[in-house]
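Take a look at the structure set out below.
Selected chains from the complex are presented in situ; the others are not included.
Letters A and B name the chains as they come in the text, with residue numbers starting at 1 for each one.
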Amino acid sequence: MPPQEIQEIYSHTVQQVLDLTGIFVFAVAGALTAVRKNFDVIGIVVLAEVTALGGGVIRDLIIGDVPPAAFRDLGYFITPLFAAFIVFFLHPQVERIYATIDIFDAAGLGLFCVTGTAKAFAYGLGPVQAAALGIVTAVGGGAIRDVLANEIPMLLRWDREIYTVPAMLGAGLVAALVETDTLNAITATCAAVFAFAFRVLALRYNWRAPRAWRRNSEVFEKYE
Amino acid sequence: MPPQEIQEIYSHTVQQVLDLTGIFVFAVAGALTAVRKNFDVIGIVVLAEVTALGGGVIRDLIIGDVPPAAFRDLGYFITPLFAAFIVFFLHPQVERIYATIDIFDAAGLGLFCVTGTAKAFAYGLGPVQAAALGIVTAVGGGAIRDVLANEIPMLLRWDREIYTVPAMLGAGLVAALVETDTLNAITATCAAVFAFAFRVLALRYNWRAPRAWRRNSEVFEKYE
């Protein structure tokens, strides 16, 4: 039932290696959140799975690809367990290389916004909606992780470096490429690299998105 | 695949105008929540989209109408962006007319509980379940908004004017109308107006739902 035309940007093997890499780094980020929140080993596993697979599962439910890919391919399921295992034993070391993790996480963000948008297109969604689902694929797992950890999702907060904007740019680029019939392995990689680089620069230079216009106006204060 | 018999209460154009109106006012409420929580522009857009479309997406996933209407009709998707744009620049003015917004929001509530129930019926659900999905359509988006903003959903709290009860009454009325084969544009509008008026009166006179019987009993206190 899955219409595979656009989805197959890369060869199956390349696609799977990229997917598993993205899943792994997202799972590490989720597991580290659990360690920081003082959760037990079950909490570490749950947050690793949810962070890594949540965005893709929401996308697949919405486009009607059930059961979602995360529940068909065993590798998708095992990879977060492996990440949780590593974090459980090595979390001090992993924390020390967290700057490196951020780079990997940015790579996952770049990759998932591209493949998520392409998959939504392949299931017949329009360009704007496909791009929106690409963004959901990239940021949805992290949002569920933060909700479960009883925190405001990072993507909503103004005091965090921009996270959703790189995914928006990557997903928007893919939508434009599909519309102009120029999506292929090379252009898709360029879109993913662009989103990745934008995120890395945002981290490096603390780029933030603006809050509401005149947010500090006196009119507003009385509502706080 | 969508079985359209009952769903078409109104002509397509009327239905769409009503839908977009409801989506717009819900999106304004979501965007204002984001401004109050000091979220950035991305947070404003995300909460506007989620508040406006969340209830309908859950309903469509449950009845099996995928991709959900919100991901098929571009207007459904663009309208919250427009609302977010307005709130971003004009939020002090919008806050000032928040009493007016409450009226619009009540209109959205009345409309969505009616159309949500009718759509669930058209997909073959029983009257109780269809009414439940009508309520979900009306209050689900706001609940997701509050969870993302790390607050207890308004509909659960006893210190807020009743919000779910009007939706329950509207959805229950529609279920009764379908069962008695008397649902049409006029009776549906009456149900929506009734839910709307009930909500407005609840706001005006601070109607609240009761808490558990003898909630302040001494037996209970020791658990707090």
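In the analysis below, a residue touches a chain if its C-beta (ideal position, glycine included) is under 8 Å from a C-beta of that chain, and two chains touch if they have at least 3 such contacts.
The structure displayed is predicted, hence computed values, not measured ones.
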Oligomeric copy total, full assembly; chains in place: 2: 3
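Please note the rule applied: only the chains that are shown with their structure count from here on.
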Rounded Å distance, subunit A centre to subunit B centre (Cα mean): 29
For the subunit B and subunit A complex, residues of the former touching the latter: 34-44, 46-47, 49, 57, 61, 66-68, 71-72, 74, 77-78, 87-89, 91-92, 95-96, 147-150
Contact footprint of subunit B on subunit A as seen in their complex: 61-64, 123-126, 128-129, 132-133, 143, 147, 150-153, 155-158, 162, 164-165, 208-215, 217, 219-220, 223-224
